[in-house]
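Below is one structure, written out as structure tokens, with a few remarks after it.
As you look at this complex, bear in mind that one protein chain is not there, while each of the others sits in place.
When the chains are written out, they are named A, B and C in that same order, and each has its own residue count from 1.
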Amino acid sequence: MAMIFEFVVQGAQMILVLALAPLLIGFIRKVKAQLLRRRGPSIFQPYRDLLRLMRKEVVLADNASWLFRSAPYIIFGATWVAASLVPTFGTGLMFNWSADLIAVTALLGSARFFLALAGMDVGTSFGGIGSSRETMFASIAEPAMIMIVFVVALIDGSTQLTEIAAHMLAHVELRVSLGLALIGLVIVAIAENGRIPVDNPATHLELTMVHEAMVLEYSGRHLAVIELAAAMKLLLYFSLVACIFVPWGLAPHGADFGAMTFGAAAYVIKLAVGGFLLALFEISTAKMRVFRVPDFLGAALMLGLLGTLLLFVSRSL
Amino acid sequence: MGNLSFDVAHLFAGSLVLVSFMLLYQDRMSGLINIFTAHAVILSFSVGWQAYIQHSPHLFVTAAIAIIFKAVMIPVSLQRIMERLRIHRDIEIIGGIGVTMLLGICLVALSLVVMLPATAAADPLAREDLAFALSVVLLGLLMMVTRRNAISQVIGFMSLENGLILAATGAKGMPLVVEISVAFSVLIAFIVIGIFLFRIRERFDTVDVQELDRVRGGRR
Amino acid sequence: MNVPALAPVEALLVIPALSALILAFLSGYRLTSYINVISSGMTLVLALGLLFDRPEPGSYLFVDDLNIVFIVLSTFIGFTTSVFSASYIGHEIETGKLKPAYVRFYHAMYQSMMFAMNLALLANNIGLMWVAIEVATLTTVLMVGIYRTPEALEAAWKYFILGSVGIALALFGTILVYMSAEPVLGEGYNAMVWTALMLHGAEFSPRLLNVAFVFLMLGYGTKVGLVPMHAWLPDAHAEGPTPISAVLSGLLLNVALYAVLRFKMLLAANAAAIAPGPLMITLGLASLIFAGFMLYRRDDIKRLFAYSSIEHMGIITFAFGMGGPLANFAGLLHMTMHSLTKSAIFFAVGHIAQVKGTQKIADIRGLTESHPVLGWGLVAGVMAIAGLPPFGVFMSEFLVVSSTFARQPLLAIPLAFGLLVAFGALLLRVIGLAFGEPSDSIGEVEASVVPLFFHLALVLMMGLWLESHIVAWFQNVAGLLG
Partner (left out) sequence: MTPLTAALWSIGALLGVGGLAAALARGGDASRFIYCLCGVLCLILFGAAVVPRTAVALTATLPLGLPWIGAHFRLDVLSAFFLAVVNLGGAIASLYAIGYGAHEKHPSRILPFFPAFLAGMNLVLLADDAFSFLVAWEFMSLSSCALVLAHHHDAENRRAGFIYLIMASFGTLALLMAFGLLAGSVGGYSFSAIREATLGEYWKPGLALALTLLGAGSKAGLVPLHIWLPLAHPAAPSHVSALMSGVMTKVAVYGFVRVAFDLLGPPAFWWSMPLLTIGAITTVLGILSATIQSDLKKLLAYSTIENVGIIFVALGLALAFKANGMALPAALAFTAALLHVFNHSLFKSLLFFGAGAVLNATGERDIERLGGLIHSMPRTAFLFLGACVAISALPPLNGFVSEWLIFQAVLLSPSLPQWSLKLLVPAAGVALALSAALCAGCFVRAFGVAFLGRPRSITAKNARETDLWSLAAMSGLLALCLLAGLLPSYLIDTISPAARAFVGGHVPTQGDIPWMSIVPIAESRSSYNGLLVFIFILFSAFLSAWIVRLLGTHALRRGPAWDCGYPDPSPVTQYTGSSFAEPIRRALGHVAFVARDHLDMPPPGDTRPARFGVEIRDRVWDYVYSPIQMSVEFGADQLNKTHFLTIQGYLTLVFIALVSLLLVVAIWP
């Protein structure tokens, strides 16, 4: 019985992230539009877009291979799994034990790997640009992410998100290292999700685009799946920040339904706040040149390393 | 025996060194051959004297070989080679005579420094003999090194070998001295014949050793 | 004096001497080369016989643990080389490189050389040994110049002059040794007899021995081919007939080394004398490193391997200079392995030069493709001589380097450096020779590859498995060497 309950909770988490992801995108777009004094589309517009894309026929390039056709589902699968491993409303979910924070990072890496390959499959110059740049960003963003994981894991003595959240809740303290890690994580999140100032998700046909360049050849249901995966990735990073740095409201392992509902509500509020902050940030900065991005990400890496070192210093003091 | 025998042996050995210096000093071919003849004669006297004072008659054979072979045959054949090959010119000496002489004196000093303490236990006759012999050997080697001409090098080698014979006879009761001197004579004969042969067969334009070295296919 | 017991020892001298006499009067290439092979074979059999029945030392000749190693080795290589020589000289006559008239001379000289070397090894007298080595030098000089080309004559001349000076220095050293022994052993013959010298070595005047050793080391070192007295060696190897190169590397160098070792033992027995080790180590290292660098600029294949002989003589001298049971064992083993391997290489090189019509390294390429047997034989030989396992040289180099490093780490570094430098050069050359697009050949040769592969097989076998008798024997000798 308990097992079935856990199973259901896990399923709920999966469906929650799936359902909330487009909403988050729509919310951010709406907020951005409002901040720019535009009306903007409805916050449910992303759902409509996805449905419309699914109903459209797929136009496939002549020389697209099986990899091109299967990549969207692999990307989606990996991202979805990663997203459902990060605690949203409650910790200690059934599958939480099957992967830790490093594994979540690596799962996102898998998704990116296939996305970059898909960008190269048709053999167009745009796809190549996108893949190449994505690879370069990732090659710095990933170690930065790992350093942030180090900081967090060294503080909390675990790489297991459930444990991290629990530890954070139990030992509330302000640490310089943690602050550095937060900044680093935000930088990584911005880069990984192709947000301003690294990439502009709203543009096409611009030589500096990265993510959009890779998916340029996709259409119809394939594009829908990829867009949904991208939305879930954004949601994942929001959840990650929420889970590590503001774990309040998370339902502990084995909590009852009420606590979980409370957790879910808290989660939605966290998302809303985060989305607002992101929108605010995005309208107040401009996109940077592509070759400035490594420096930007390098800063995250340095912050992570600095955080680790400061940790030793502060511990020994 | 006593002092006289020592003095005479000393005299001969000493004059051998002196003649070695003359060889070093000499820069004319015919003069060189003549002085070498003197070198060989003194050696044979020295060997003869040793034979006499050591009562070892076989050393007379060595003395005879020295006088017949080295003082007569070799100089004569060298003269003939010289005439055949028309070598009359002066001998080039690397570094000049002054430096060579200075080096020679240093070598003699070195051989004394090396030999005298080493032979402290041996009888004085042998000591002196050995030190002088080493000087002659080193001077002979010096001559081979500083002369650019095959004949003078051969002469250098022969004076070196004379030093060896001097040492061998000075070593009391050393067996096989005769055999060794014969072996050396063969060696020298080979060298002389070698020079002669090369010339007759016209393999080399001169017997200048540098010319020998120059005949080296495309190897340089 | 037990004359009948000494018979096999004397026969070791008589057979080559007699054959030399006979060969000097016979002509006809086939017959003379048969006699040459048979005589060498008989000498080998006699030498092997000495292993089992060793006579008492006589006053002129003697056999002990040390020289029997050298005797067996040199008669063995003398024999295999005579087999190789038969086919090699045959081809030289066919191509007209060597006049038939010289063959008589060649074979007579070959046997005289064997006689001289055996005498040098067997002599129980430092004077006799000196005479024998001189005779050996003379005979080899004549054989080096046998082609009568300007290069050959020049090489012979150079060999002759430098060898003569070396021999003269060695004589002076010999006289000095006699002088130092004379107060102890009395005047006359006894003071030159090895067996007596060894017994009373500790009582001799150490200072005189020091001076003597300097002369002996330089004198006999010239024949060993140690730097800086090495200059005759590459040219003599390169310009003479290849069997002579094989014999020079495989035999003559060892004989000279034997003389050095004997005197080293004499000095080692005398506590007050200068230690011979440092001098040998210095000369050994100098030869190794010098030859290693020289290998890089060689364009003549036989000169290349001649310099490699200098290198290996350096290693062997170094090992004996280090002393101690391990290093001495390694030195003996290395000497054996080097003789076998280097002569095998020359067997291969001789035929290669014949089929390619040149000794220029740049003109020989792709041997493993054009002449697989000779090519792979050469590769195997070079790998062996470069000290790669599973060949025997590796075992000795292993022992030398590791024992040196354990005792004197600072000495092992130049040693390893030299080995590596030399290895690089050999490898560079052999890759060029054996691989790549094959170059033109001028004809075929009926190569006698049996001696080549027999040597290599021996080297391979001894690299993996040393027979226990040989081990005990070498260990015993190593102990003697101190």
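Keep this in mind: contacts are C-beta pairs under 8 Å (C-beta built on N, C-alpha and C of every residue); 3 or more make two chains touch, one makes a residue touch a chain.
Note that this is a predicted model, so its numbers are computed, not measured.
Colleague: Would you list the chains present here that the left-out chain is in contact with?
Modeller: Contacts of the omitted chain with visible chains: A, B, C.
Colleague: Going by the contact rule already stated, which one of A:131, A:193 or A:239 would touch the omitted chain in the full complex?
Modeller: A:131
Colleague: Would you mind spotting which of A:12, A:33 or A:154 touches the chain that isn't drawn?
Modeller: Touching the chain that is not displayed is residue A:154.
Colleague: Sort through A:9, A:178 or A:301 and give me the one touching the missing partner chain.
Modeller: A:301
Colleague: Looking at the full complex, which residue from A:12, A:33, A:60 or A:241 touches the chain that isn't shown here?
Modeller: Only one of A:12, A:33, A:60 or A:241 touches the chain omitted from view, namely A:60.
Colleague: If you put the missing chain back, which residues of chain B would it touch?
Modeller: On the chain B side, contact with the omitted chain comes from 94, 107, 110-111, 113-114, 118, 138, 141-142, 144-145, 147-148, 153, 209-210, 212-213, 220.
Colleague: Residues of chain A in contact with the chain that isn't shown?
Modeller: 14, 51, 53-63, 65-67, 73-74, 76-78, 80-81, 95, 97-100, 102-103, 106-107, 109-110, 112-113, 116-117, 119-129, 131-133, 135-136, 138-143, 145-147, 150, 153-154, 157-160, 163, 204-205, 216-217, 219-221, 224-225, 290-291, 294, 301, 304-305, 308-309, 311-312, 315
Colleague: At which residues does chain C meet the chain that is not included here?
Modeller: 157-158, 161-162, 165-166, 169, 210-211, 214-215, 217-218, 222, 228-229, 231-232, 234, 274, 279, 290, 293-294, 296-297, 324, 326, 366, 368-369, 383, 386, 388-390, 394-395, 398-399, 401-407, 409, 412, 416, 419-421, 423-425, 427-428, 431-432, 435-437, 463-466, 468, 471, 475
What we mean here is this: only the chains that are shown with their structure count from here on.
Colleague: As a quick test, compute the distance in whole Å between the mean CA positions of chain A and chain B.
Modeller: The mean C-alpha positions of chain A and chain B differ by 99 Å.
Colleague: Let me have the rounded angstrom distance from the C-alpha centre of chain B over to the C-alpha centre of chain C, please.
Modeller: 31
Colleague: Of all residues in chain A, which are in touch with two or more distinct other chains?
Modeller: In chain A, no residue touches two or more other chains.
Colleague: Indicate the residues of chain C shared as contacts by at least two other chains.
Modeller: none
Colleague: So in the complex, the part of chain C that touches chain B is made up of which residues?
Modeller: 125, 127-128, 130-131, 134-135, 138, 141, 150-151, 153-154, 157-158, 160-161, 164-165, 167-169, 171-172, 175-176, 178-179, 182-183, 187-189, 191-192, 205, 207-208, 210-211, 299-300
Colleague: Where on chain B is chain C touching in the complex?
Modeller: 114-115, 117-122, 126, 130, 133-134, 137, 141, 144, 153, 157, 160-161, 163-164, 167-168, 171-176, 179-180, 183-184, 186-187, 190-191, 194, 198, 203-204, 212-213, 215-217, 219
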